[in-house]
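Contents: one structure, followed by commentary.
Of the protein chains in this complex, one is absent; all others appear in place.
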Amino acid sequence: MDFFTFLIQTLNSVQYGLLLFLVAAGLTLIFGIMGVINLAHGSFYMIGAYLAYGLAPIVTGMFGGGFITTMLFGLVVSILLGYFLEWAFYSYLYQRDHLQQVLMTYGLILVFEEVRSILVGDDVHGVQMPDWLSGSIQLNDVMTYPTYRVFISGMCLLLAVGMYIVLTRTKLGMMIRAGSVNREMTQSLGINIQFLYRVVFASGVAIAAFAGMVAAPVSSVYPGMGQGILIICFVVVVIGGIGSIKGAFVAALLIGFVDTFGKVFLPQIAGVLVYILMAVILLWKPSGLFKAGS
Amino acid sequence: MKKYPVIFLGCLLLSFAAIPLFGGDYGIDWMTKTIIFGIFALSLELLVGRTGLVCFGQAAFFGIGAYATVIFSTDVAQPLVAFLLPISVLLAALYALFVGALSLRTKGVYFIMVTLAFAQMAYYVIHDTPIGGGTDGIYLYVKPNLPGNISLNSSLNFYLFTVFILFSVLGLLGLITRSRFGRALLGIKLNEQRMKATGYNTYFYKLAAFVISGAIAGLAGFLFAVKDGYVNPELLSWHQSGAVLIMIILGGLGHLRGALIGAFAYNLLEEFFRSEAIFGVFTKHWHLGLGIAIILCVALLPKGLIGLPSLWQNKLVGKTAETPDDNDQVSSSGSGH
Partner (left out) sequence: MKLIKVSLLATNIILALSLGAAQAQNAPKLKVGMMLPYSGTFASLGNAIDNGFQLYVKEQGGKIGGREITYVRVDDESEPSKATDNINKLIKRDNVDVVIGTVHSGVAMAMAKVAKESGTLLIIPNAGADIITGPMCAKNIFRSSFSNSQPGYAMGEVAAKKGLKNAMTITWKYAAGDESVKGFKESFEKGGGKVTKELNLPFPNVEFQALLTEIAAAKPDVVYSFFAGAGAVKFVKDYAAAGLNKTIPLYGAGFLTDGTLDAQGDSAKGMLTSLHYADGLNTKRDNAFRLAYAKEFKLQPDVYAVQGYDAAQMLAIGLNATAGDVSKKDDFAKAVTAATIDSPRGPFKLSKAHNPIQDFYLREVQGKENKSIGIASKALADPGRGCNM
């Protein structure tokens, strides 16, 4: 494999891994802090993509904004949606055991998919890439790399850094980390756990939706797009360690590389590789790579 | 408490007899399918309800049983149940042994995920490699014969055969739950530390339950393959594992009859939401109804459908000292996560 091919595959791995990280980060936070297994998390990714598709004409028509404006709008909508969902539905799940959470969020997936079908229909849609991002970077005489994919990686990295700063340098972040390590203790220290939960949940939804929005121009917008990413994200969370953002980051990149290079070198078992990886890691470290709260 | 199983069995027998008399061809078909899923659900009940091990990969054993049946009957002029049934059960059990031996080293939600991972592995092997014939599945061209050259081609014959298998499985599981082995499993679910302290090798008990459960799931897979004559990798998908989990929770954990009730209820719900007569244009969106029904069921009936009578009793008579049902809590998430 020559250098440029290797470079491109590495860029692909990083981009895929970072996207996974965004969705998985929300999942691991919700899981780690609130103890809720949310099977419907993939649906938030889908909602983000559909927001990108649906909001674009409104934003362009009414406000004359462009791509970035649409994404900001989408972020606001998803935060509000997350806030509402936590209040209306998820807050009832905290007291229930994992099995019940699995079931109820599974039911929620069905509801989300059908509501989407009723509201927007079942067609496949494209989202226009902004012109200033639709070029390619020339690597050598034949191979180029799409600028937009670099943009995706960049945005995801930005968000990751933002999360890191919030979690390690702010009071809110401290409370979140404390909550993920020991919920009862945090509560007994007088911290308004309900508000914390709502914030965490809304953030988780917003981050996943953002991932969907930013990926929409390359992945298209279609029914069932949430399911595929959901199961891989669970693998990321479990490998990384539940409740650990650092773990989710490492695991997501790991999976990005294993999956991408696996498809090139071992295409027949490429699908299984990720699961073999998970099984091996869990048997070596039964609680994942990192502890909660890191 | 003891009289319930007898009443239940009696009702079961009656309804099984009623279907061929009144249900016609479609009724027999529907009942056969439901019973097969009932057997599938029973296998999971042993693991989840009895031993407290939440397995999210039961579909793998189901699918392996189904695929083994089809693969071992290609190019055979007249396949035999006497050969196909044992081999599909055996292969499913072997994979369960492999998966169990490795997964039982993890706990709680990690256990759930590892079982899912192993199921996905089996799924991808069937889906992507030449072993399984790829994503479009393979045909079972000739249905196997029972010993004594009894053909399974007629749906009535197959229906009776399936009912027979169901009762055998119920009998087997009934024996297991009442045996010392079964009570040990219950002890492990309620407090594994204590069981270990009294000298039980809990790992081997759990592994044994895992293998038996996998074998029964494989048996259900065999029946499924023979019924449809067509198998497809989606039989091993996590959706299938999820569906059977929903069935036993819907019915009520901790009781064998819960698994059967759940399988019936789930299939009935599906029929209900998909009937054009009731929903007309909205039938297209029947998933919505199913999703809401699942959410409501779990929210309002935490003990599953089996818990309904005691729930009504409480509402009518007021909260009395509830007769402690010895199979109550699900401590699957025991140590938190």
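Order of writing sets the chain letters: A and B. Residues in each chain are counted from 1.
Just so we're on the same page, a contact is a pair of C-beta atoms (placed from the backbone, for glycine too) under 8 Å apart; a residue touches a chain by one contact, two chains touch by 3 or more.
This is a predicted model, so every value here is computed, not measured.
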Chains on display which the left-out chain touches in the complete complex: A, B
Touching residues (missing chain, whole complex) on chain A: 1-2, 4-5, 8-9, 12, 16, 117, 121-126, 128, 134, 136, 142-146, 148-149, 218-220, 222-224, 259-261, 263-264, 267, 270-271
Touch list for chain B against the chain that is not drawn: 4, 7-8, 11, 14-15, 18-19, 21-27, 29-30, 33, 124, 127-128, 134-137, 139, 228-230, 232, 234-235, 237, 240, 261, 264, 268, 271, 274, 276, 283-287, 305-306, 308-309, 312
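The rule we apply is simple: only the chains that are shown with their structure count from here on.
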Residue ranges of chain A touching chain B (in the complex, touch as defined): 31, 35, 37, 92, 96-100, 102-104, 106-111, 113-115, 117-118, 231, 234-235, 238, 242, 268-272, 275-276, 278-279, 282-283, 286-288
Residue ranges of chain B touching chain A (in the complex, touch as defined): 48, 54, 102, 105-107, 109-110, 112-114, 116-118, 120-121, 124-125, 127-129, 238, 242, 245-246, 249, 284-285, 287-288, 290-295, 298-299, 302, 330, 332-333, 336-337
